[in-house]
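All protein chains but one are shown in place.
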Amino acid sequence: MLQKAAAAKPKMANHTTPLIKDCWYVAALSREVTRDLLERTLLGKTVLMYRKVDGTPVIMQNRCAHRSFPLSKGRLDGDQVVCGYHGMAYNPEGQCVHMPSLANPPTHARIASYPLQEKGPLIWIWMGDASKADPALIPDTSWLDAPEWTTVTGYFHMKSNYVAMHENLLDQTHFPILHADTVGTPEYSRSSLEIHNEGDVVRIRRELKNSPPPPIYGIPMKLTGRPVDRFSDSRFVSPAGHIAFARIANLEPREGEHTDYRVNITHLFTPEFQGTIHYWWFNSRDFALDDAGASDYLASASVKAYMEDVDALTWIQEEVEKGDGPPDELSFGPDRPGLSMRKTLLRLAEAETAQTEEPPAVAVKMY
Amino acid sequence: MLQKAAAAKPKMANHTTPLIKDCWYVAALSREVTRDLLERTLLGKTVLMYRKVDGTPVIMQNRCAHRSFPLSKGRLDGDQVVCGYHGMAYNPEGQCVHMPSLANPPTHARIASYPLQEKGPLIWIWMGDASKADPALIPDTSWLDAPEWTTVTGYFHMKSNYVAMHENLLDQTHFPILHADTVGTPEYSRSSLEIHNEGDVVRIRRELKNSPPPPIYGIPMKLTGRPVDRFSDSRFVSPAGHIAFARIANLEPREGEHTDYRVNITHLFTPEFQGTIHYWWFNSRDFALDDAGASDYLASASVKAYMEDVDALTWIQEEVEKGDGPPDELSFGPDRPGLSMRKTLLRLAEAETAQTEEPPAVAVKMY
Partner (left out) sequence: MLQKAAAAKPKMANHTTPLIKDCWYVAALSREVTRDLLERTLLGKTVLMYRKVDGTPVIMQNRCAHRSFPLSKGRLDGDQVVCGYHGMAYNPEGQCVHMPSLANPPTHARIASYPLQEKGPLIWIWMGDASKADPALIPDTSWLDAPEWTTVTGYFHMKSNYVAMHENLLDQTHFPILHADTVGTPEYSRSSLEIHNEGDVVRIRRELKNSPPPPIYGIPMKLTGRPVDRFSDSRFVSPAGHIAFARIANLEPREGEHTDYRVNITHLFTPEFQGTIHYWWFNSRDFALDDAGASDYLASASVKAYMEDVDALTWIQEEVEKGDGPPDELSFGPDRPGLSMRKTLLRLAEAETAQTEEPPAVAVKMY
């Protein structure tokens, strides 16, 4: 059996590392947020989402400041949400503006209203220090609603911690094994690999020259069996997601064919609790834009391949939760991108923890 | 976001406050306790209930002193309960009087037998310091079996802590919101309110003059749309319950009508665990005593209204349990009766905790 190292602080994030709050995460798809009250748990907190009369989305703490009634069980009154217990009405900024049993609204009564940004099909939330919520920090996903791209998409609720999910996405050595029946063509493991760190972003780049494409590219591009060059640039862009940019060069283009085909795969996920994830994926292409058959194929092939990851990460999470103590992991050379990302996550988490050493709130305040 | 107060001892009871034991609680309805063995968890302990041959009810610890077998899985032998594992027989006082494998019964073997009182349809239990179990401390509920009253009743098993339940019952400002579709007529919030503290009892009194009654009074009294005065005296009578006394004065009595109508609403509830409650409610009236239609209406209208409270308190409990740490509650003027009650509950709980600092029992004793 392995000799165990002396107890030491972890050197990189694992499934027990506190969740990072100072980050833009996807809270919901745009189309999910309507004039109905929507509740969801993000980073361990339940939030309430709705749209104002003018269509602007709002995300607030779901818990009434008075007696913790979940506001999602209340109702909208114009732009305000009205608690279903005593009728406290909050404006979209979280300020209580009315309480039926009081002549004047309680001016000290506020709940959290979260900075958010709606970009294309996504609504992003910032649950950490609001003064740091710079919209420029939101990862670029402009292709998701650009007319020169077509996207298929899906959602999984996963029983996994988000560190393992990130590591899975930075790791291409599992393709020939876990995805042997879907996207893991054997020649892929022979491709070259470069790792780049740019600030907190970890990039892995692969090239594979002059070989036939796997079905997930070959079928929608109609290049099955034909020689192509494949370029992949896959990035841990933030704690909130990972984006893979693929380019396929058609080496022997026939009349009417493209010479270049691009596929962007956008993996966005938000921890629900420490061991569960909301996961939205998007497969975007710059070719065959109106080809419903290509969309259907890509949607079902993506679900099939991602289910393999979902299953694997679920089994790992269950194994880790069942076990006694954190796993005693061994890592190897090909794990370097993931380890680099995990060191980043740990550094970010520890920096936040150091700042937020606040006493727990137990006092009941009366105004 | 709210500034959080420095960590401090809570100033009033909340959902984490230890349960109060020195109190008479309802253990069961009289009719539930028979010659069959009945198990129920009260204040976190499982108890066994049955009747002796002469009809006297008995409540004992459900756990055999020998090997923790639940006695409710055993059987009655006359007035004694016989454990289903080794046949230890206990008399109603909890004394072991027979053990088949021993020539003489083990005289040191005793289990808890709880002081109880049967009053009308109720069996009350005292699970704290037996020397303090004064029957005079049982709240008066004599109307529940008085011939000049008719009562409809029901039971809920609720996922709520009992502090929030008490606060709900002392709070009338949620009526127009939570009960908007049932008992929360809008004019009620304009009524006058007086708060009285008498020892540990907290009373709120309301009057509403010269207005038509809500359906829950108007329909059974046959006074719909007619002018009445309403007087309500609603009381936190003990950790075990809350009783509301209502009087409706018929301002324009017609021939054969009463001038006064009384309704007593008896809410009795016993914590099962910290976050769940056994809740028995009773709606008693001194009019239309034999009117089955009135009884049917009152039963279904009560269930409908109480379900709104059950739902609300369940949602709050779930929200509080999901969250990180105790809720950071804000309170306002109309919460004063509830806050007063919560200070009383905290004081009672802390007084008991100070007394019962006993070491945990881990020794296995052999006689």
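Assorted remarks:
Labels A and B are assigned to the chains in the order they are written; within every chain, residues are numbered from 1.
Convention: a residue touches a chain if its C-beta (ideal position, glycine included) is under 8 Å from a C-beta of that chain, and two chains touch if they have at least 3 such contacts.
What you see is a predicted model, and the numbers here were worked out from it, not measured in a lab.
Remark: the omitted chain is touched by one listed residue; of B:Val33, B:Met49, B:Val81 or B:Ala109 this is B:Ala109.
Taking the complete complex into account, A:Leu178 is the one of A:Val26, A:Ile138, A:Met158 or A:Leu178 that touches the chain left out.
Shown as candidates are B:Lys73, B:Arg205, B:Lys322 or B:Lys343; the residue that touches the absent chain is B:Lys73. For chain B, the residues in touch with the chain missing from this view are 41, 44-46, 62-63, 65-70, 73, 82-87, 94, 99-102, 106, 108-112, 358-367. Listed by residue number, the positions of chain A touching the unshown chain are 1-2, 4-12, 14, 164, 167, 171, 173-174, 176-178, 189, 311-312, 315-316, 318-320, 322-335, 339.
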